[in-house]
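Here the structure is laid out as structure tokens; the discussion comes afterwards.
What you see is the complex with one protein chain gone and the rest in place.
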């Protein structure tokens, strides 16, 4: 039967072709009986065009409510070695930097207790250890913490924050994304490990509006670097771009500026910075000549999420500009103020973005103690349905 | 008491100033006791900062369900002459054209039976006779029809259609708005006079996308002239505009084109007509040089309305292009198909625009027998909540 | 049934417009070549045949006495051979072919108190509604506010000195009979107190289920008062739309101290350049202050002046604001931004700023 299970003609087709093959990866670990069975089970799915995993399962490590996704297959008799096939979400180091040394140690732990299969990384950012039997959860966890790693989030808690590589490498970073991520992750260990919110809450930090961790689309609190002074221009280098023929200033730059606030007169580039919306495009294109201003910081946006259930949301502006200084108390306090309000009044499985839509951004601001500013909206309301408050009326 | 009523110190302040004064107008007719009382009642409102009219009232002319708005004041003892102060909505001639002769005859009728006060015109377009006692409704109506006038709509019926002056005067008219309005108004006399819909239904016709009757904002069926070939350019006249210094081609024209599909090279204006969205701007500015193409017709948009109750709606594209030829059967059939569906499935007080939102434009199209085309939407859906139909599934 | 009713026809429809058209229009119908706007209030339309039609546009207060209509008829007889029309914004237009009569006509109209203007980049007549003159629903007067505002903006009617057309609309309640939802500037009468229920009247004139159904926020609930079916209103859920009042006269919202005006900006109807836009809230509340509503007049004037000073040629109010950004609009006009400006109705989330595109943020 083992043989028959290992017969994977459909999956084998996915070993060919130039793109790296996940089937090859599985086969690299297929001596591990868990992964051997996984291959067989997956082949079955390919034959039948249906998955063979059962819904959830309450497993985890002691004292934590999150970090492990329980999973059982629905053919445990045929594929007993992956009958329990949980995942551990291991909180990655900020920016996903590793040394060969630490990776090897991680591999050793995972070889000893698990399937040998990983996701580098999960969509939220965790280092995902894919396929762990229930009884191995605690030993893996113990060895991980011994090595200096901890679990990430799952369930209705703070989810593992992630960030772009920021100042580690990128000249556009307007704040230190990795430091902020590390600090915030450590500050909120309890919220991360012990689900107590109405639903999940994700942080993502990008160093500039290019948003290389997709924070505006995928995090409940999105922290995007920006600046509030003028773009720095090295006119000589601008002229070099033009002279070399590499850039056509009108076609590539000025006409693509969303507010058309740039002028190129053939020798000098001028920017009406009061109308620049810091989109990054001109800087991206003329990267040797232009750079963000010196008065750098970040904006905080709130409430992005996938479509379930009211439809997907992009995050919206909550704080237009904030200086980002360790230990980032402003952000910590803001997050806590939000959790207080949302924690108390949010419905079960209601993301903070949906909650704000339900109670109204105006009311939400009042509750968390922020003043409304026009930067928070595309435009003021168009409908006349204003809930005037009676204290106002008394004035 | 008559004297005291006529004492209108607050209103008198509105007789001063350069703008024509409605108070002067009221006073011109104030020998009419109805209008005399109206002045007194209005002064009272100015003193008290509150209106003195009561809600509705079922009055009308025999055989009609619409055309009259019943109105009674709430101080009938003090102001008995305007205790009954109904309005008659008289269907204006298309384009609001009159001769002195017919106006005088209208005035005579209104002098004889009513307050002598009018609205030239109401917001929907009717010639509004403001202030008619109940017993005068039938005589006024009889004399009006004798003169060739009929009542307009009110209540849940077709409302008085209106149109811009179109081909009577305007070189941009892409179809004969006045002829179409007249034809459609006459075709739907029954629907106009005898409310049988879920709610009101307004037609407005504009000859071009400048939309001088605000049809896209204010009518359930908006018929806006447009063309589908190329804009006609008289290059010589374009050059004259530039030479005279009257127009700066970049500042005033090409950079204001919404799709930036125009190029001015200093001597010739070229338009990428495949990307022109027929916004009219360049034609408006260079009106001596440019004009709409020759292949003219109209687009039909559906569902505009004021905010009550789901929020205001602008009309949305239903038929991207239609040749407009008398007797406009396409439009009549389309309207009837819509009324069938909305009439059967619409809720009470649900405008057709709200109905479409409730049932979904896709379903609505299916029911009225139109094919979906991408011109109907800004963009395809962004949420994945597709109601797949099971016949499809069977395929 | 038919007692006392004179002989009458029905369903004859409106009179045929053709009989009212001046000969020059009949002849050149659909054959116009171009037009010019030689001076404020005067349009010249030139036909392919070479014929010319002049339209002289004069303001009216819309609410006009038959005496005034007769005056217009007399003026038409004198200058145009009896031909005139009204516009979609309640101006009257005298239609003539004799160029020499234009100036005398203008003079005459001015003398009678009906100024000529409103064409081109100007402020034309305010589209408005009934107000205290005729409607039960009005949160303020219409004609009085319009008169007060236009007295102050008169100079923009008789000259063509704005960057673009500027359309003002007025409506006395949220039904918005006056195009308020898509205007450069809109003035809107609003209530701010939940309906006061007359339970006796409910019993006699209202249907409880339809009254309950009318409320978009579910604030109206069925209840029993003194043993009779009636309704109650959860006040915190009421946003004063008056839809319940429309279906049930026993739910009055009018209130001398709470009613007032709100100001909206940046809407448009035309498709020129940008797509049609809704008006957006500028000022949530200004108290009713008849007979001249000075606070509202000043607020409107301020917005017009800031716009006139800042917008580029051909830029409508909304286009200008979008170019400079809403934060700048609030800064330049000195209007305070409050939580009321933030939408909280059905599609509220669609108005939240969901991008990092922000202009320079003040320290």
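Here the chain labels run A, B and C in written order, and each chain numbers its own residues starting at 1.
Please note the rule applied: a residue touches a chain if its C-beta (ideal position, glycine included) is under 8 Å from a C-beta of that chain, and two chains touch if they have at least 3 such contacts.
As the structure is a prediction and not an experimental result, all values here were calculated from the model.
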Missing chain: touched chains present in the view
A, B, C
Among the options B:45, B:226 or B:284, which residue touches the chain absent from this view?
B:226
Which residue, A:279, A:318 or A:386, contacts the hidden chain when the whole complex is considered?
A:279
Across the whole complex, list the residues on chain B that are touched by the chain not included here.
209, 211, 216, 224, 226, 228-229, 258-259, 273-279, 299, 301, 313-317, 320-321, 353, 356-357, 360-363, 365-366, 372-388, 390, 393
Can you list where chain A touches the absent chain?
10-11, 13-14, 16-26, 28-29, 38, 42, 45-46, 48-56, 62-64, 71, 85, 87, 91-104, 106-107, 110-111, 116-121, 123, 125, 130-131, 138-139, 141-143, 145-150, 162, 164-165, 167-171, 173, 176, 178, 182, 185-186, 189-190, 193, 209-214, 216-218, 224, 251-252, 256-258, 278-281, 284-285, 287-288, 306-312, 314, 348-349
Going by the touch rule given at the top, which residues of chain C touch the chain that is not shown?
271, 275-276, 346-347, 350, 354-357
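We adopt the following convention: only the chains that are shown with their structure count from here on.
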Between chain B and chain C, what's the gap in Å when you average each chain's C-alpha atoms?
12
Centre distance in Å when chain A and chain B are each reduced to the mean of their C-alpha atoms:
50
Residues of chain A touching at least two other chains:
382-385
Would you mind listing the residues of chain C that make contact with two or more other chains?
174, 176, 181, 216, 241, 278, 345
